[in-house]
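Structure first, then comments.
One protein chain is absent from this view; the other protein chains keep their places.
Labels run A and B following the written order; every chain starts at residue 1.
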Amino acid sequence: MQDGIVLTMRGIYKSFPGVRALQNVDFTLRKGEIHALMGENGAGKSTLIKVLTGVYEKDAGEIRVEGQDGPADIRSPQDAQNIGISTVYQEITLCPNLSVAENMFIGRDKGVGVRWKDMEKKAGDLLKSLGIPARPKQQLSSCSIAVQQMVAIARAVDADCKVLILDEPTSSLDDKEVEMLFGLMRDLKSRGVGIIFVTHFLEQVYAVSDRITVLRNGELVGEFEVQSLPQVELVSAMMGHALAELSDLDKQGSSDALSGEAFYEASGLSSAEARPFDFRIAKGEVNGFTGLLGSGRSESVRAIFAADHVTGGHVKVNGKPVNISKPVQAMKAGIGYLPEDRKRDGIIADLSVRENIILALQVMKGFFHPLSRKEEEAFADEYIKTLEIKTASQETPIKSLSGGNQQKVILARWLLTHPQYLILDEPTRGIDVGTKTEIQRLVLKLAEEGMSVTFISSEIEEMLRTCSRLIVMRDRKIVGELTGDQLNQDTVMKTIAGGEQA
Amino acid sequence: MTGKRRKGGVLSDLMIPLIAIGILILFNLIRDPGFFSISLSTNNSGNAVLTGNLISIIDSASELAIIAMGMTLVTAATGGQDISVGAVGAITGSVFVQVLKGSGDITAGTVVLGFLACCLVTVLFTSFNGVLVAFFRIQPMIATLILFSCGRSIAYWITGSATPQLESPIIKAMGMTIPGIPVPTPIFMVILVGLLLLLFFKTSNIRLYTESVGINQGASRLNGINPTLIKLLSFIVLGVCVAVAGVISTCRLGQVSHKTLLIDIEMDAILAVAIGGNSLGGGRFRLSGSILGAYIIQMLTTTLYAMSVAPANVKAYKAIVIILIVVAGSPVIKTALSSFWHRLKNNRAGAVSREVN
Partner (left out) sequence: MKRREPFTDSQLLMSIAIGIFVVMYGAAMIFMGGGFLKFQQFFDLLNDNAALIIVSCALSIVMIGGGINISVGGVIGLTVMSCALYLNGTGIESAFGSTAMALLLSLGIGLAFGVGQGFLISYLDIQPFIVTLAGMFLSRGLTTMLSINPVKVTHAAFLDVAKTKLQIPFLGYTAQNGNLIPAKLETGAIIALCVVILSALMLKYTRLGRHTYALGGNQQSSLMLGINVRRTRFLTYVISGLLSGLAGFAFLMHKPAGNSSVAARMEMDAIAASIIGGTLLTGGVGNVIGTFFGALILATIQKIIGLSPLNESWWQEMASGAMLALFILLQSVVLSNRGKKAENAGKMKLKKE
């Protein structure tokens, strides 16, 4: 192993049923560097991290860690920990009901007793030396999320770590907290720890990283020195270029709709998660919210559907003012919403494909107007056929379908309600290319039939192909609206990146 | 094709309770071939009635079966159980007796009035539990611990210290048999409640909503379902079930004793739900499983009585059978068994295809 290198991954392959998650990916981490791992959803970042920490077993490839003779064999997070690879996850994996000191040492101590004095002193020293503003005796739940994150880092660092993986540690932190975290990261860097920093925030990457490795669609795009890669180039590296096979899509029909009669109009709409914004969509229009993850694009569409608690704003549907404060009201107004997090918000895991398909229609029909079994089966059959959902039968629990097919079931659920306006938040996330094109075609077909569609995707290509208007968000604000000639990769990326680096 | 699959689903869901009941029947037939024989005899009020172990099993399990149905719904929607049903049932009994006493002669009219009053009061009490669970998000077991510990005292407070007797042919007819009909009335009540629930299930979306709330509350909300109301509704349905069971039990005994009416039925009802193959963590449910569970528990009890086990000792044997059933249904054992089953099936399928070739 070369000097100054703590970790190398060579030719890593990993696939799941139907999806090739990683193909021939290389990754190198040097001592005392902060190395950003970038890529949009489905790029393979988290798979790579999970292979490294032993959560997944790799199909092929080799991992070498400093201090180990030969390739490392990592089969569990515990193994990874033992050879000096520690991970701090986005969701905090500590116990909120225990004290800060305990959270740093529990599960690592030997013997029967707990020596609070020693533990608290050691914790106090470590917190102090890392400059973490927490008291050892404090209950963890009384710390801010940022401090909890730092406590998790302190725990990881104390376990003699060479490689520290920070998996989107900043997604729920404010600017000041992020700065605090960066201070800690720089401090650890100066102590020679190699840090893998996974994030979606471009500014943060430029603020703290030395190198950037970009993945796209499970493949390595490249490793770059941070100075040699302007922000716009990074965005284009992440988002990629047109795939030839998809370019035969024709969105001619929908671009005329822009100026047409509005189906939905909102002014000053805000929710518990989204800042006030104005929005309008015409009948038969396909528009999209774009921006990086965390830019507020999902929060905005959730506000339209009242998925989060709506806190203000005026909404007009078909020109008439309506009150939409609950999802059911949005549904009655003719709006459908396919959520971003399919597992958490979309599927009812144990229910059958049939039940998942008819759910929304059933709710709209009302509690005392159940569909007959025949109708249900007919509907389910129809959509299983039209959307080519691959399932053993209608009665198969949806949880046993692949991700793409689950997504199609949820899509079927909303199509069945015949909405006038359909919101699709990342409908193509984590599904194979073929299904992606199918969904894109479907969106355009629906628009031709007069349906309004709002489409969100992490892949700009996909958005450009389907949308006739793009609303660009950054830092939870709308920073631009692009139509017509502006709808090209360059302009979009510049608007997303903020222009200053162009 | 789809129809066939569905049937397979029912069978595999109810596999364990069906095997349990099969073993119980077989065991009894071997032990005493005449165990299940039914005869027509005359009871002391001169009516022809069917007697025999089978009738007595189905009859005595009535209250349990009815409450188990309601409990299934609460379990499915909330992922928890109501442990106050016995105590609330005692309140029902007291209200019933009090209304009948207060209105003088016991006529069909006053009985109906009493029953309606029971439904109202019982639903009020279970709704109290429901509000704690649905609005205050308190764990069902803790929320219902309140009425569990003081419900019987409320029942006592309603009737006072006396254990009032109800003497009337109508009461006898409701609790035992109607003259001219040889089958005990409570059996009809179970069928009636079952049919009413079936009607409710057919004419509404209660099953879909309840299962969906029990499995994924957040996603249900995003599909326009109101999880709070669905949870409350499950407690209201349970309330009606408890009201019917309380009235049956009171009529059967002809009196109300706040200390013993429907005693310990909450435990049996939860057991019935679990034995019936329903997850106590909520989600998908099968009412038929719970009803089957109720009859398994009663058949077990009756079998033990028939083997002249003292009533007080029955619990010990019951415990052992329960353990056997839940161990057989435990996730660990189930996975092991199903992989074994698959291997067996594959082997057989392989053998068949070879033969065909």
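Here, a contact is a pair of C-beta atoms (placed from the backbone, for glycine too) under 8 Å apart; a residue touches a chain by one contact, two chains touch by 3 or more.
Bear in mind the structure is a predicted one, so any value in this text is a computation, not a measurement.
Across A:70, A:113 or A:484, the single residue that touches the chain missing here is A:113. Among A:68, A:97 or A:267, the one in contact with the hidden chain is A:97.
Interface note for the absent chain: among A:24, A:78 or A:267, the touching residue is A:78.
For chain B, the residues touching the chain absent from view are 81, 132, 136-139, 141-143, 145-154, 156-157, 267, 270-271, 274, 280-281, 310, 312-320, 322-323, 326-327, 330-333. Listed by residue number, the positions of chain A touching the unshown chain are 77-78, 81, 92-99, 102-103, 106-109, 111-114, 116, 135, 137-139, 141-142, 144-145, 174-175, 177.
One rule holds for everything that comes next: only the chains that are shown with their structure count from here on.
Separation between the centroids of chain A and chain B, computed from CA atoms only, is 46 Å. Chain B meets chain A in the complex at residues 1-2, 5-6, 9, 202-206, 208-209, 211-212, 215-216, 218-226, 283-284.
The touching residues of chain A, when paired with chain B in their complex, are 305, 307, 326-328, 331, 337, 339, 344-351, 355, 359-360, 362-364, 367-368, 370, 377, 393-395, 413.
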